[in-house]
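Here the complex is missing a single protein chain, while all its other protein chains stay put.
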């Protein structure tokens, strides 16, 4: 039995995803924190969780809580992370880690000095076949990496009547599609290849400079089921879509397309990595299948079958081959890595999960991408 | 918060699948029962469950237990079901419900007279798009059903060195591939179409009349990772594969191929249903995508996106479109249906899950299939 | 330059397919024969062919004609074959070879005694990857064959307003879907595996016992583009669809579904062959890709790339990998094999194309399938 006691702050789309994944691991959820004491209590009751906290203070003061999951709007991440670390709690924060690189640098430094584990929820790394690709690349099975291309596409913001707090610069930050979903891809490919991005050129696109905001609140992804409502126009300055060219340390190049306005793509992350010996291609809408491209022999389709995977990643594939593991399972595996690390107790050991340093790196990258777009030129990514 | 207290009997491949799915729903697991008191305690400790029962008696005597999940070898199902019902516990039994139709008829009758809910774990029904197909057929969107074709294929018993208790007639019953996996398909298509199977012709195949049994025990699906061991030959009389033709009430026909010896098919259930207006095709290895075939307009690909699904099945699709839900999620949804039904409290209401009557029907069908093979002729399925 | 002079009899859907394929090979088309002298002349003019024959007599008397292609209604095959062989012309006949096994036996015997080459246009064999599968099986790469499953599905006869001469028993024969398309599949799998079918059980289905016939003539596949017309009801006794179980010599079993009423399947032939070492799966709608299933290593996707194919079949793949070769190319390759054989001049050498003996075998098989359906029982296929 795991000894942790977890509190989750944030009850939107992603909070319950954390809750369910933690429960699968047998990890105890001590309490929830919503945006008001009433919402906290209501969420706790709805989810069958013991406590609904009145405030972050109350949450952090709870001695049963050993770790805090932050699944709330981006603007709150910095403060909540600081206070949770100060309170000696382990922290698993949703991405992006904070609103700018000054904040994330501070958080990364704080994490490095602390005696707690600090992670960022880049769950896409934890599709088992992505871990497999990482293992293959480390073992040299792809040879030298030549290029890393791909996309992250959704359609839930296609129409100008689609709305969510994330579209507003003041709530989510200047970058939206790139920051919300593009950074998953960027984190993923850097994590798999071990290659840092050194230079970027970026072209942002806002297809709806004005959106029709419903009067009232709308959850992420939930707008499509809602009836027509009263609306008011709101100016949009964040990106609906973006194209990016990348240069990696060592000479590999990259191409990325990100869009939240591509009809029919519900939530599709994909990549194609070409190496001197073989290439690999993967798509999150068929997550249990990895295409391995070969030149002088047939290409391969690797199933997420533990018996066919690299030894060190097999533990993250819990069901036999053919029993598809999907999106919810990635959070389970991310948290498995995180809490196993905590239980091992050596917080100077190499992390097996995305760290605050990774979260900082992503925000630095986003700032470079924005700068590139503004300047309409290639820019260096600061180290 | 759900009020149930569940005990799970059986700790092989499928027991932990039940455990994890129940936890996702916030349902309390009170205790586990293994094949010995020691194994019970070890499993409880490993899984972080409170109690490891010394015996079924102890389990059934536990007032905290309101429902029992049976995930143990087929030969034990009948006795355990009888005793659990007698003890006033709700029962969720793995398939097949029992070893023969005399037993299953008795169990179905017992369930009908009891004041508990009795279900069989035909989880494949609960892939959200299978529920969607059921809704579409009921709404007439396919028109008259002409044919129902498909297959269930695996490869984990391909080689004569592959072994598991299920290959032995005395442990699993005379039918194996058909009973273990074929019945999932048969239950699924009857559930979706609402059509009963009236006549069958069946051709069983045992490609390995002798298998090399490892000395010691082997879990389902786990053999592929194991090192070579000492082995002894054992005669096999159960089917590795089977072909079946079906006639449904009302005139539809069916074709089924079942195999546990098809290299590369890890666990693939698929069907293609042709109707007078449209057809549908689905494959469990890409579970979030339904092909809808059309004649005079483009065919369609329906994503498991709640906003695109029929109202009555939307609640079984918990994540937004594109966030793939896989095999583990089917157990969550099956148990959601089961425990929602229990909470509603009216055990005479139409079941929203596979019942003991369904489980009985499957065993009757299996006996007809075996009879057809033995006689090498078409046979009627008794009603 | 090839020396042949070819005449084509029949100007429906498939005649022009022959014409185009012959031209790709640089084979001279001397003349065409339609159903009337006027139609012959009109077709010759439209296609840029030198002669439009007034009659079969005139065609057979033409010394420029060395080979005849028969692409006309099934009822004419027997007579035309006999007369062409008697006239010393090589014959390439569309399938089925004739209306019954008495006729086909006679034609096969006639061909065996003749000094001309006689082929049947089972073009599906000539998708390059099907030739590759044949080579792989002969080389033992699949091991012992366990099962051969598949389907051939179309939708052009889905509605009762769909009509073509083939639906009438008197024009096309008692069997329709099975004979027209099912035999392509049956010929293909026997050709690839080298295994003969010994026993069958078959279930025929006529979903429209009455169809609405347009007044006037309708070409194969062309009905879908036509405007509404005057119609009259006509009784249908031929099969719209069928299910079949097969037993092959040596113990392999088979499952086949054939349908001309599956919405959305325009013309899809597929198979899955499971062997003791590997399995293969192919689908004519993605003809340049072969899936090779493996148990203890990743499965493979073999591209129709000459550099990756077996030496003896490479010549039938004319374009580099990735440059898809489709349906029209199969006729080119079939005729390449046929005319290369003729040029080699040894008509006792093993045929590299489907022979009249193969065509006879298919008709014998069809009669067994019909008998099985009528008797509702397994039947032996006569040798």
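Worth pointing out:
In this document, chain identifiers A, B and C correspond to the written order of the chains, with residue numbering beginning at 1 in each.
Throughout what follows, a residue touches a chain if its C-beta (ideal position, glycine included) is under 8 Å from a C-beta of that chain, and two chains touch if they have at least 3 such contacts.
Keep in mind the model is a prediction, meaning the values are calculated, not measured.
Of the chains displayed, those contacted by the omitted chain across the entire assembly are A, B, C. For the chain missing from the display, the contacting residue among A:13, A:159 or A:347 is A:159, taking the whole complex into account. Looking at C:48, C:63 or C:382, the residue that reaches the missing chain in the full complex is C:48. The missing chain, though absent from the display, is touched by one residue of A:299, A:318, A:333 or A:355; that residue is A:299.
The hidden chain makes contact, of the residues A:130, A:190 or A:279, with A:279. Contact with the chain not shown here comes from a single listed residue; of A:114, A:262 or A:307, that residue is A:262. Across the interface with the omitted chain, chain B contributes residues 291-292, 296-303, 307-308.
In the full complex, chain C makes contact with the omitted chain through residues 1-2, 13, 17, 20, 23-24, 26, 45, 47-48, 154, 156, 221, 224-225, 265-268, 284-289, 303, 305-307, 314, 319-329. Considering the complete assembly, chain A touches the hidden chain via residues 146-147, 149, 151, 153, 155, 158-159, 201, 203, 205, 207, 224, 240-241, 243-247, 251, 253-257, 259, 261-265, 272, 274-279, 291-296, 299, 376-378.
By definition in this document, only the chains that are shown with their structure count from here on.
At the interface between chain A and chain B, two copies of one sequence, more than half of the residue numbers in use appear on both sides, so the contact is built from largely the same positions. Superposing chain A on chain C by their CA atoms means rotating through 180 degrees, a value rounded to the nearest 5. Chain B and chain C have CA centres that are 41 Å apart. Averaged C-alpha coordinates give centres for chain A and chain C that are 53 Å from one another. In chain A, the residues that touch at least two other chains are 303, 307.
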